[in-house]
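Complex shown without one protein chain; remaining protein chains in place.
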């Protein structure tokens, strides 16, 4: 036994302290409860589907009229769209982040970043409008498709939507690498690209991984834009890697169908189960990202 | 006063009528009618759950739906007539496909016919556009074409919801077929004539709809829970009045007396 | 943690104390590392009590323990006796705020709040229920006490951050004086300052030493030579030697003291 | 930038140069503040060229300008002549990377890369297309040159960050030696170090001075006294005086030099 463990929180004297503390505690509790409540509500309302459909949920046929509720097509669509989005957005976004943080003068960095962040400000329903009016038509013409409403279209649209996230966070990650490392490497006579490849990127890699995971979560969860361009068909294409066909994601399915179902019916329950699956995926990603991110340290400690 | 308001929701086919009628109704009677879309299925569900006073539907209520809400006494009010027209991209229409039989259309949706060539058209794959399952348009169309309103359509390439979405998709394609309410036809989206079993063809024209010759017609309906009263009744009566029926005609549908 | 005796919770009146602050077998750990070992020392009024020693020796830890600023630090554990006016500072039920009001501290890096100069002086007087005139009086008095009044009297409402670092440090001292403490702890108050400001602070300390009990940590042997009265040499968490400045400089008892005070390359 | 004459882009061969690095009317601005004014100096091989002066005087700015590390800093503007082997360092078309390979730099705070010790030594040799054995040779040779070999030879694959600060600084020097520069710039290389490491670095500099042109910035007058040969005193961006160490210490031409080198309370 060593000495007395001191209470970390200093003694509060006045009653205002007590009220203040109660307020702080209550607000914290509220926000903690909200998260649990969301998870709980989704779980309860998907229980009917989970308990009665069981493994049938993981088949590929969705036909509520016949009592078939297989979510594989939607799962496939969600994953495929996300993979496409990231495959486009990561290289593009990271290269741009390299530009803003390594090549651009400090003075302009801020302005350019702000401009690129404007991309992030465009509401997703507008992305949807533009996607239907332009991207799907262009893609259809370019690849001579029957319809431009494809998984690829949705992926491209999503890539554009998550691009600002990757650029901003990537730029922050690169910018957080202390200047002294760059100067030390420069002082050894390395070319700019060698400094970036050998020093800056490796040092920033955990933060970049965090940025990518965050973007992944965004892409998985995006609804409106995807719903308008993906085509809405619950099918897994015969060739799994054929991305120029219409499909369906979990989010677009929810957006289109949830209102058509009767509250608490099996159909409803199966849809909620899809939402729950989505939530679990996103939360798992968050947990992994948390593991990667350094915990926020207080400065000067 | 502001407190007086009604809620309506449902079919996107009926939506234009009700929205326009609601504007007039408010100007005349000061009663606000709040209208939401969603599709016929939504209209029935929300009425069943008591969230709205008036459901808009473009098809009949199914047995399953009646069973789902045993405590609700659905009362339907017909406010107009409409045809569900098989539509194709103008390119196909111009290439000579101006009419099809119900059997042919059915085979297209079942995936048995996949190219326009099989129908005497250009050598292009057919882009088959389906609608969401609970949509009134689809119920009526599939009932007549394939004999089952909730049949699956394995031949479908796209599944869309609202009429406008479907219209845009047909417009953007040069080889599409879809189903649309008569009000949505235009120069890019052409309605097909239907070849009847006796060999004669019927064009999707207002007179053929009103006289019942066009095979895929339906009533546009408002549903209430129990016999309407008060403002609900006033609103339905307004749509049934001359002024209301003019709105029906202006929206591209057939009014009751036509 | 095992094996170390528990902290006495009752605070015995230290017998015959004339010194305001006394430590006796005072130990400090951070987590499981012992940073201070059996410190026994007393600080007297009217003298400049100066603590010297190599970096990492525990000087800061010690004086920060005196007014319990270390409480907020994770893993901080104390044991032993440290008393202020005969009462154990770490006794249960002690009002920390009162202790801190009686024992002011000035840190190495001047830390002014991003507010005006006069608000900074008045910052410790919370909640402030005095008239404007009284406020002005306090501000004037304390700024005069730290010889800052002439330099800033015409711009009391300017942000304090606009002052030079040396002026900021004096402002910090003024702020501490305003709460009317009995003891003032200074942790290397001049190490961030230029020579002119350093001289000003040293003069200020000489001026204040009659009215307050000053405890002053420095790295700078020359400075200790100039202004200290009592010298305490702490190394590796222990007091190696303490006493009159001249004695330590001229006839130190320990070889380590001599080396540290005279040889630049002391390894201690 | 207006009003200042543009940088001369043609690099004239400085006549009769024996010194590797020469500056003539060299000026530096950060945005609109002039930080270096009309610097004229030459650095000779075989001597320890030591730059001293008060903080903020521009010492770091100057030596960082020599191998163009300052290029990356916002608002950095140069004017005048700074030549390496008779070629203007800031001439258009100069390959900055080559300049940096010929003029190595060691910073105040040792900055090892988060890689192994041997990777750190080899880091400047990109792209590395030599055999494992050759690598080991380089590592051994350079670590021996900085007297680090004995301490780390058994753990060359440990992360470099596990070394003590003093060892890290020597590793930084070894890393610089490995690219085989002709000039080594050192910006207060010992100010973050303890006395033992300081002494090691000082001895290392004495050992290296025959083979390299050393330019060395220090804050510490005593250190300058110990190891400098040529002394350059920079204050407020100007060279006040330069020349033989003994001359500056014993018979300075300027009063300011005398005050700075001898009086602790120099205001410069």
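The first chain written gets the first letter, and so on, giving A, B, C and D; residue counts start at 1 in each chain.
Here is the rule we use: a contact is a pair of C-beta atoms (placed from the backbone, for glycine too) under 8 Å apart; a residue touches a chain by one contact, two chains touch by 3 or more.
Basically, contacts and distances are computed from a predicted model.
**Q** Between "Probable glycine dehydrogenase (decarboxylating) subunit 1", "Phosphate transport system permease protein PstA", "Cytochrome C biogenesis protein" or "Oxaloacetate decarboxylase beta chain", choose the name on the UniProt record of the chain that's been left out.
**A** Missing chain, UniProt protein name: "Phosphate transport system permease protein PstA".
**Q** Which one, C:27, C:49 or C:67, makes contact with the chain that was left out?
**A** Residue touching the chain left out of view: C:67.
**Q** Applying the definition given at the start, please give the residues of chain B touching the unseen chain.
**A** Listed in rising order, the touching residues are 2-3, 5, 7, 12, 15-16, 19-20, 22-23, 26, 32-37, 49, 51, 161-165, 183-184, 251-252.
**Q** Take the complete complex as the reference. Which residues in chain C touch the chain that isn't displayed?
**A** Missing-chain contacts on chain C: residues 67, 69, 72, 74, 97-98, 100-101, 104-105, 107, 109, 111, 113-114, 123-124, 126-127, 161, 172, 175-176, 179.
**Q** Contact with the hidden chain only, please: which chain A residues?
**A** 8-10, 12-14, 16-17, 20-21, 23-28, 30-32, 34-35, 37-38, 41-42, 45, 91-93, 95-96, 98-99, 103, 114-119, 121-126, 128-130, 132, 134, 160, 163, 167, 191-194, 196-197, 214, 217-218, 220-224, 228, 251, 254-255, 258-259, 263-264, 271-272, 275, 278-279, 282-283, 285-287, 289-290, 293, 295-296, 298-301
Following the convention adopted for this analysis, only the chains that are shown with their structure count from here on.
**Q** Please compute the C-alpha centroid of chain B, do the same for chain D, then give the distance between them in whole Å.
**A** For chain B versus chain D, the centre distance works out to 82 Å.
**Q** Taking the mean of the C-alpha atoms as each chain's centre, how many Å separate chain C from chain D?
**A** The computed centroid separation for chain C versus chain D comes out at 39 Å.
**Q** List the residues on chain D that touch chain A in their complex, please.
**A** 67, 69, 72, 74, 97-98, 100-101, 104-105, 107, 109, 111, 113-114, 123-124, 126-127, 172, 175-176, 179
**Q** Which residues, counting only chain A, touch chain B once they are in their complex?
**A** On the chain A side, the touching residues are 63-66, 132, 136-137, 140, 146-149, 228, 231-234, 246, 248, 256-257, 259-263, 265.
**Q** Which residues of chain B touch chain A in the complex?
**A** 38-39, 41-42, 45, 48-49, 68-69, 125, 127, 130, 132-134, 150, 152, 156-161, 165, 168-169, 172-173, 175-176
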